[in-house]
Structure formats: C-alpha cells, structure tokens
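Note that one protein chain of the assembly has been removed; the remaining protein chains are unaltered in position.
The block that comes next holds chain A.
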Amino acid sequence: MTDTADKAPDTTATDTPPPQREALLEVDHVTLRFGGVVALNDVNFTLYKGEILGLIGPNGAGKTTCFNAMTGVYTPTQGEIRFRGERVSGRARHKITQLGIARTFQNIRLFPEMTALENVMVGADAHHKTSVPSALFRLPRFWKEERSGRDRAHDLLRFVSIERPGELARNLSYGEQRRLEIARALATSPTLLCLDEPAAGFNPAEKDALLKLIRKIRDTGVTVLLIEHDMRLVMGVTDRIVVLEFGKKIAEGLPAEVRDNPAVIAAYLGVPTDAA
C-alpha cells in the first residue's frame, strides 16, 4: 500500500505522462454510430502501461460503449483501437482476451451454476492448450494444465478474499460476486484489466476494500481501466482521468485537474442557461 503512495507523487509531478511511458491501448479518433445515433464522437486517448485510468462521465455519456469497443464487442465506425500496436476490432472476442484484455461487467455476468473455483478456472483456461483428445484420454499435458489452472484459481480467489471456492457462484454474496468477476478476469492473465462500475451497489467499507484491491492489482503489473460513478473512488485510486459527455471527450488529465475543470463540473452539475 505504501508502495503505491510513494509512486503517486511521481505521476502528479508531470502534467502529461512522460514520453518514455509505453502506450498500451490507443483509442485513435474513434467514432461509433448506431444508425443515426452517434455513441462515440472522435474519442481520442491513450492508456499507458502500469497506470490506473478512470473513464468517467454522466449517464449515457458513452463510457460502456467505449469499453465495449475496446474489448471488441463493437467495431468503430471510424478510427481504430490498438492494443500494443495491434488492431483490436475484427478479431474474435476470445482472441482479444488471449491478446491480454480482460473485463468485468456492469451487471454481474458470472456462470451462476458453476462454483467460484470453476468460474475462475474458465478464465485460466484461456491460455490452455488441451482440447477434447487430451481431456478424453487424460494425457499428461491435461493433468499439468488442470493442476496449474486450479492452483492459479485458488491463488486468485485468495487474492480477492473469497473464502469458499466450492460454493456455487449464485450463492455468493453480492460483494463476493463482484470480486469473483475480477478474479475470473485476472485469471486470463491480462495486461489490461477493464472494470465496468465495480463498486456499483457497494457500501463505503466495501468501496475502501475495492480501492485497495485495485491498487493491489496494479502493483502486480496489470494496467487498469476503471469506469466508475463514485467520485471518491475514482479520485482516490486513478492516476489519470478521461471524461466523456454525449460521446465526446471533454477533459483528460490528473484527478485534481479534472475535478477543477469547468467543463466537467458543468457536465456533472449542469450549467445555468445564462452562464452558457
């Protein structure tokens, strides 16, 4: 934890990220239209390796759409999204996961009839090679991968403090389900973890725990993209923030800058007509 606190001043010291930082994900002038609706309008920002980037905006600003475009669910109408220099869109979704992008869902989407452990093992399987023949005949490679997947799943469950690996996902508490989603996403060994409103429905204590968990994840070397409504959480954990409104990027910068940005305040609180 202290580790993170030490790092924080470094990033705040410079206005823009230093050029030596390696770009992980580039959202390059992305426009996304659904018929006549422009969900994203020329959105342009870069995610650097090792940072926690917050993506915020009022309801309907296009956060989740942006998120879906990054994880390959939608293909941009114009512009492109590059992950480590490679185009994301146009690939099968499981290939994008193998590339190193993992995500959680705004509305929890676990596999409810599978145990917590199995849920995480599905994620761990993303990089496994065994298929039907080796599973059918129980070849040595099968046992090796099964064991490593299981150990990894147990480690991750401990990492997100879920103590009942054998419990069905549907029987876990709400908070545990949210954390299980994170564990499952981490099991795919991502370079980039995208969290879609992970604190929705959390009480302050749970939010604090989540804050610590997100930092812990970043400290393992995973870059985090965070969509969140809760300002305290966003301000407390992110290194940089991108603000969307009506599908457009209206601000980008350090948490403190964004907080004082008039456009952001206007977007969140509304502006009196005479002032506009």
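Criterion: contacts are C-beta pairs under 8 Å (C-beta built on N, C-alpha and C of every residue); 3 or more make two chains touch, one makes a residue touch a chain; residues count from 1.
Note that in this section contacts and distances are computed from a predicted model.
Hidden from the displayed complex is a chain whose UniProt protein name, among "Cell division protein FtsW", "Two-component system LytT family sensor kinase", "Branched-chain amino acid ABC transporter permease" or "Sulfate adenylyltransferase subunit 2", is "Branched-chain amino acid ABC transporter permease". Checked against the hidden chain, the listed residues A:His29, A:Arg87 or A:Arg138 yield one contact partner: A:Arg138. Between the chain not shown and the residues A:Met114, A:Ile250 or A:Ile265, the one that touches is A:Met114.
Of the candidate positions A:Lys49, A:His128, A:His229 or A:Arg259, contact with the hidden chain is made by A:His128.
Residues 71, 73, 92-94, 97-98, 102-103, 105, 109-115, 117-118, 121-123, 125-128, 130-132, 135-138, 142, 145-146, 149-150, 154, 157-159, 161, 163-168, 184-185, 188 are the ones on chain A that touch the missing chain.
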